[in-house]
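What follows is one structure encoded as structure tokens, with my remarks underneath.
Only one protein chain is missing; all other protein chains are in place.
As written, the chains take the letters A and B, and residue 1 is the first residue of each chain.
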Amino acid sequence: MARDILLAGVILAGFLGLEFTGLGSSGLLDFAIRFAIFGLLAMSLNLLIGTTGLVSFGHAAYFGMGAYSFGLLMQSGGWSIPAAIAVAILATALLALVVGALCVRLSEIYFAFLTLAFQMLLHSLILSWIGLTGGDQGLMGGIPKPAFWGIELAKPAHLAGFGMFCLLLSVVLLRQIIRSPFGAALRMLRDNPDRAGFLGLSVYRYRLAAFVIAGAFAGLSGVLMSLYVSGAFPTFAFWTTSGEAIFMIMLGGIQVFLGPLVGTAIFLLLNDWITALTEHHGLFMGTILLIITLGLRKGLLDFVMEWRAARRRAAP
Amino acid sequence: MSFTLPRRAALAGAAAITGFPRLGFTQPRQPIKVGVPTILSGRVAQLGISSRNAMQIEVDRFNAEGGLDGRPIELVVRDSRGTPAEAARLAREMISSEGCEFLLDAEASSGGFAVHEVVRETGTLTLHVNSETSSLTADPRQRFWNAFRVARQGIHDSIAGGDYASKVARARNLRRWMTVAPDYAYGRDTTAEFVEYLKHFHSEVQVVGDTWPRLFQPDYTENITRLSQGRPQAIYSCLWAGDLVTFVEQASLFGLFANSAFFAVNMADYTTLQQIRNLPRGVHSGNRYLKNFPNVPGNLDFATEYNRRFNTFPTNWSWQSATAVRLLGKAMRDAGGTTPRAVAAKLAGMRIASPFGADGHVTMRAEDQTLVGYAIGWGVTIPADPFVENMQPSNWADIFRLEAEWKRNKGWN
Partner (left out) sequence: MELTELAECVTSLSCLVTQSAAGLTIGMLLFLVASGLTLIFGVLGLVNFAHGSFYMMGAYFALAAYGVTESFAVAVLAGIVGAALLGLVFERFLLSRIYGQDVLMQLLVCYGIILILDDAVKIIWGADFRSMGVPDSLRHPPFIIAGGVVPYFYAILFAITAVIAAVLAFGMGRTRFGRIVRAAAINPGMVGALGINTTLVYASVFAIGAGLAGAAGALSAPIRSVVAGAGVSILIESFIVTVIGGMGSIGGALAASLILGFTRSFGSIGFPLFVEGAMFIIMALVLILRPSGLGGRRGS
């Protein structure tokens, strides 16, 4: 467990170190920012999928909500970035609470359906409510990034550092949540909901809490996204974003805590590589996805961990 | 392992920069790289494909003429799949890792705004070739020295459309109007502006109802029955491409066009015209791209060459992309190099001969860095090639006057 934290620390230090070694080209900084954004999104989704056993296909709704509420607050003027982030996360948690209250009591399949449906509802709301959201053109005119605490997010290096800090902080928080009695209860709900019910745990409340927490972290990753592209766009809340997040989790592995981060890194590299090589992006990504799901039947890190465990057992 | 790739890419980028410094001794054949973020997949793939095709024609011509002192242009085209965040990433990567000196942004409007924000930061000279959203250049807050628009603009279309429609409405006494438009920013804005100018030119027109299908809605039956209940004398629509085709096919079945005149600003584009199996006679349409409007040899040559190479006809996006390459090429030659500030200074206010111009020329207006003077007009559809007849060219003097008034009302002067 502590080793994972260490690993996360090393990754962060690695990125920060790049600045000093002179390799901090903007391409690499961009990668760091995107890694922080999508890594956080994937980690938050895995709290639902891996820990709680709730397969949400509508996680992008909270990503989009975070991005839009943050962007709108900043454009309205007078808000400092930390305050706007806090409010954006709160707003996202509130949305997750409403949707979650309707969805978490449903069975697995209905849950996947309904989260998807609510996400599409939010997406068409963003498209139609042009007065507020700018519709398909997104929030136009850029998002102001006033300096705070000596941090100037308008500079890519600062934004990358800030993103990595948010990611690290969230990873530590998520780890604490999963290790707490609350996290243990979530795992029990996943593995044996009936037993948890007999023990007097409210399945509904625990799942709802997990849903809201995951939504809040997705909101933070949406905030980072809106800082990165200096705007917010309807595609943030589109089903493809959810699909990509699930893809990342699957690439890395759902049973290992940091699996989603590994998956995010692989996904981003694959994506950039395929985009540069071919315009048949879907064909390649789809094939890779099928090979991994049908061939390995688990994420890469899951596979590695099980392979190591098997080897250890085989050794005398 | 996971970090080797970007580092290697970064090293390659760094090598490219240090290997060919900006100290003035450019190697004679060193290509000028121009990045083109666009959409090559999904529902609007035609946007990117027809833009890229047209750019390639013009780039080949520029290079054949000797390029810029022997330096050819090399296009770096990438697919963002319509995702603005991906468009922003691609733009950054083109600039920082791939050594692109200019961008021809061929994204649709949302991706265009994302690229706009990137180049606002990086100061890369950028020509937006596909974003028709007026505010991109009309709103002073969106404007900065290194971004230009080489595309038609929503407000120009609306003024021209309102003017034309009012004349038809007067001649045929069409007073009851309804509108059908996709429910997103372009659809809402364009419809509101059209109605405003229609009423401006003909005050007795009444809009008695409207209907707003969702963008990319697969079926328009309910919108069509609503229109037929309203019994309008005329219908306006800014639906486009596949959605417009679906609407026209379904509306024909309901006999909607037998009772109402139809004004579809986006009909006259070959991809749309050729896909409608039984193109109704007498639909009023603005010109998106037509090979015989303007009816000049250069325009027909362009369509013929495009058809010879790609076995299809150009789109509205094609003429815009071709014009962008011509403008950029001329600006670089005039500036005698690729220094962004110098090229931008030449671009602002530049007037070039163009087969797509209303009077044989198009102008990059200096005050808001957007293209004006391009051919704009309305005509009536016929079922077979050339598909549209009786094209009435719009009057740019009127457009300029009303556009200035519109900007004043918006507080954008």
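Note that a residue touches a chain if its C-beta (ideal position, glycine included) is under 8 Å from a C-beta of that chain, and two chains touch if they have at least 3 such contacts.
Please read these numbers as outputs of a predicted model, since none were measured by experiment.
Shown chains touched by the hidden chain across the complete assembly: A, B. Looking at B:Q46, B:N63, B:S96 or B:S110, the residue that reaches the missing chain in the full complex is B:Q46. Residue in contact with the omitted chain (choice from A:R34, A:R175 or A:H281): A:H281.
Among B:Q217, B:N292, B:N307 or B:N395, only B:Q217 touches the chain that is left out of the view. Residue-wise, the contact with the chain that is not shown comes from B:G255, picked out of B:G66, B:P140, B:G255 or B:G336. One chain of the complex is left out; on subunit B, the residues touching it are 40-43, 45-46, 49, 210-212, 214, 216-219, 221-226, 228-229, 241-243, 245-246, 249-250, 252-255, 271, 275-278.
Touch with the hidden chain on the side of subunit A covers residues 49, 53, 55, 57, 102, 106-110, 112-114, 116-118, 120-121, 124, 128, 239, 243, 246-247, 250, 254, 280-283, 285-287, 289-290, 293-294, 297.
Everything below uses one rule, namely that only the chains that are shown with their structure count from here on.
Computed from the mean C-alpha positions, the centre of subunit A lies at a distance of 35 Å from the centre of subunit B. Listing the residues of subunit A that touch subunit B in their complex gives 14, 23, 25-28, 30-31, 34, 124, 127-128, 130, 134-138, 140-142, 154, 225, 228-231, 233-236, 240, 262, 265-266, 269, 272-273, 275-276, 279-282. For subunit B in complex with subunit A, the residues that touch the partner chain are 2-3, 5-7, 9-11, 13-14, 40-41, 78-79, 81-86, 88-90, 92-93, 96-97, 109-110, 113-114, 117, 120-121, 133, 135, 139, 141-142, 183-186, 188-189, 212, 214-215.
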